[in-house]
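Please find one structure pasted underneath; my questions will follow.
Only a single protein chain was left out; the remaining protein chains are all shown in position.
Let's look at subunit A:
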Amino acid sequence: MKRFITALAALAAVSAPALAAEGEAHAPEPHDWSWEGPFGQFDDAELQRGFLVYQQVCASCHGLDQLSFRNLGQPGGPFELIPDPEHEGEYLSWANPNDNPVVMAIAGEYMIMDGPDDAGDMFERAGVPADRFPNPFANPQQAAASNGGAIPPDLSVIVKARAGGAEYLRSLLLGYSDEIPYDVELLPGQHYNEYFPGGVLAMAAPLSDGIVSYPDGSPETVEQYAHDVTAFLAWAAEPHMENRKRMGLAVIIFLLIFAGLLWLAYRQVWSNVKH
């Protein structure tokens, strides 16, 4: 068994470079997240603030195509638990996130293209929780035309789709600087960010102090915004993470007990034979 574990460790060491690869760009800054480690969970307040940042800043260019409004109210989501207005310190929750009034209100702020109706015409209506987040652009061509030829990537799985994950995203949001290396030449509409592979990207620094107002009194700084919106997008990339870790603990404990019983059975069965 020991030899087997050594072999597995060696395998991990061999495969690690493939996973870490790429390079060139500045390595993302390390950062502490609430959801790290086997017991880490998302912080609802963080997710709610991050959603505000997404909604008010990112959403003007970036879609969130894989998500529906109802996801915001599902177990583990930012608006799963709503403070009970009648009982201090207690929370209300809804078995069906489509009934969650906060989620319904958020969905209702959006206009959704629907149809065709009986007359064959498309029409706009207020959103409901079952609707997906509408994309800011009608099609990729329009997205490219509005952004100097670069299509803003969809943010649904962005945290999983970039080497470095959440730390890369946060570093990128904070990594804009006026000090541009002498060998980098920027064309109009280009920006420099040392964390971006190649250093040159079309997105201007999206965040600035005070750009989003927080109802909970958290600091309205670029640093805080970057942290919150990254947390929100980490949740968006994997909305079932909390459930995954909870079930994992139960499964590992079950397997440990099972393995222990099998080990004892093994000792018992083999006790009378030499091998």
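What we mean here is this: a contact is a pair of C-beta atoms (placed from the backbone, for glycine too) under 8 Å apart; a residue touches a chain by one contact, two chains touch by 3 or more; residues count from 1.
Here, contacts and distances are computed from a predicted model.
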Protein that the absent chain corresponds to, by UniProt name, given "Cytochrome b", "Sugar ABC transporter permease", "High-affinity zinc uptake system membrane protein ZnuB" or "Indolepyruvate ferredoxin oxidoreductase beta subunit": "Cytochrome b"
Contact with the hidden chain (one of A:Q48, A:N100, A:S156 or A:N193): A:S156
Residue in contact with the excluded chain [from A:A105, A:L186, A:A204 or A:M247]: A:M247
Absent-chain interface as seen on subunit A, which is shown: 1, 4, 7-8, 10-11, 14-15, 17-19, 21-22, 38, 65-66, 71, 153, 156-157, 160-163, 165, 197, 237-240, 243-245, 247-249, 251-252, 255-256, 258-259, 262-263, 265-266, 269-270, 273-275
